[in-house]
Structures are given as structure tokens and as C-alpha cells.
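This report concerns only the one structure given below.
All protein chains but one are shown in place.
Entry: subunit A
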Amino acid sequence: MPVYMTVVTSLKDPSEIRLATAWKPPTEVSWEGYRAALGQFAPKLRNSFVLAVSATVLSALLGSMNGYVLSKWRLPGAQLIFPLMVFGMFIPYQSILIPLFQFLRSVNLYGGLPGLILVHVVYGLPITTLLFRNFYAELPDEMIQSSSIDGAGFFGIYRWIVLPLSAPAFVVVVIWQFTQIWNEFLFAVTLTQPAWQPITVALANLAGGEAVQWNLPMAGSILAALPTVLVYVFLGRYFIRGLLAGSLKG
């Protein structure tokens, strides 16, 4: 129902948007909303893409390495490290926001995309590590052992045994991270300057303004939602698996 309203409104001409007829389809399809929204949001969408893609790739790679180490190389203290890591996934980010803000200011990363990418990579580590660890825990230890007898070292095992088998895990992790980072708001609103805002911040600002023409924010919503909706539609099966895995099954 809300989806219907959004689509209908986004296709209307501003003059046709009156509260009384809000539920009726437009008499004439108008792409004005999209044209305006695209014009206004194009740079923000690009910001979001750069941010989400690079942070996703980096955090997935690091998470895969960490998961490999934690599941296959029983290091001393791993039993303690793991819960401490997982806790980082659940904290309200408000509780680290002030020092984070100061830190980024002091290393001159405040306001732009690199800083935000760094933040998303760091705070993405717990979930990516968790997902990869759980996936790698299913790989039989014998496989690792036999290849190490064959002379493969730490990196050899990872490169030739673990990594080629990781595709399903990568799909889930990438979907999860991409949607999370694309949809994120708190870091984006506190740590970026207007030119580098991702789409979520731009949309919230637009809809928050007074006397807006509602076709514009609705078209904006659709543009902002499109990438994650597409991910969901085409990779739905993995998306659900990611969601359920994200609920921590230890």
C-alpha cells in the first residue's frame, strides 16, 4: 500500500498533487519528479555508490581473512576475542560518535568519503568476520590438514583451498554489507559535509524541508531504494539468508 502511494505520487505533476486525490492514479504520467530528483540527487547517488562498493569490498576481504584465522587457526585467546568482537556489532553508534568525530577531525578525514569508508569498514568488521567464521567452520578440517601436509602454508591454504570455496559466503556478506552501508544514516549525517553526503542524508533533508512538492521526495525515495530493492529482487534467496544470519547464531 505505501509502495503504491509512492509510485503514484512520484509520477504526478505537482499541480495534481492534492491531499484529497492522493490515492488516485495520475491522470497523466509525469516524469517531472524523476527528472528533478535525478538532477538533484545524481551526485549523492554517486557518493553512495562509491561509499557502499568500496567499503563493502574492503570489509568483506578483511572479514574473510579474519574468519579464516578464527575458524581454522586456533589462536590463544580466540574464545575471548570473538564475543568482544561481536559486541561491536550491536553497540549504539552514539556511544562512540564523539571520539570518532574528534579522531576524524584530527586526521583530516572528517567531511569526505574516505573517512566515511574507513568508518564503515571498521564497524563492518564484526559482522563480516562473524559470517565468514560461521561459514568456514563448516569446511572440514581434514581438507586443511591434508593440504598443509602437501606443503601449503598459511596463505597457500587460504588462496587455493578456502577462497575458491567462499563464493556463497561472499555473496551473503556482500549483500548484507552493501544494503547496510547504502541505507546507513547516523554516520552519514554526522560525519560528512554536504558535498559528500550519501543519498540517505540528502533525502532526509529534502523531505524535511517545508512546503515540498511531494512528487519530488517520492521519486527520490524510489531512486534511493532502487539499488537495495534490486539486490533483494534478484538475490532474494541470499538476501533472506543474510538477514537470518545477521541475527547472530553464534
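Everything that follows uses one rule, which is that contacts are C-beta pairs under 8 Å (C-beta built on N, C-alpha and C of every residue); 3 or more make two chains touch, one makes a residue touch a chain; residues count from 1.
What we mean here is this: contacts and distances are computed from a predicted model.
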Which listed name, "Threonine/serine exporter-like N-terminal domain-containing protein", "Iron-sulfur cluster-binding protein", "Glucose transporter" or "Rieske (2Fe-2S) protein", is the one UniProt assigns to the chain that has been left out?
"Glucose transporter"
Considering the complete complex, identify which of A:65, A:109, A:143 or A:163 is in touch with the unshown chain.
A:65
Subunit A, residues in touch with the chain not shown (by the definition above):
2-3, 5-6, 9, 18-20, 22-23, 62, 65-66, 69-70, 73, 75, 79, 81-88, 90-101, 103, 122-123, 125-126, 129, 137, 145, 148-149, 153-155, 179, 182-186, 189-190, 200-201, 203-204, 207-208, 214, 217-218, 220-221, 224-225, 228-229, 231-233, 236, 239-240, 243-244, 247-250
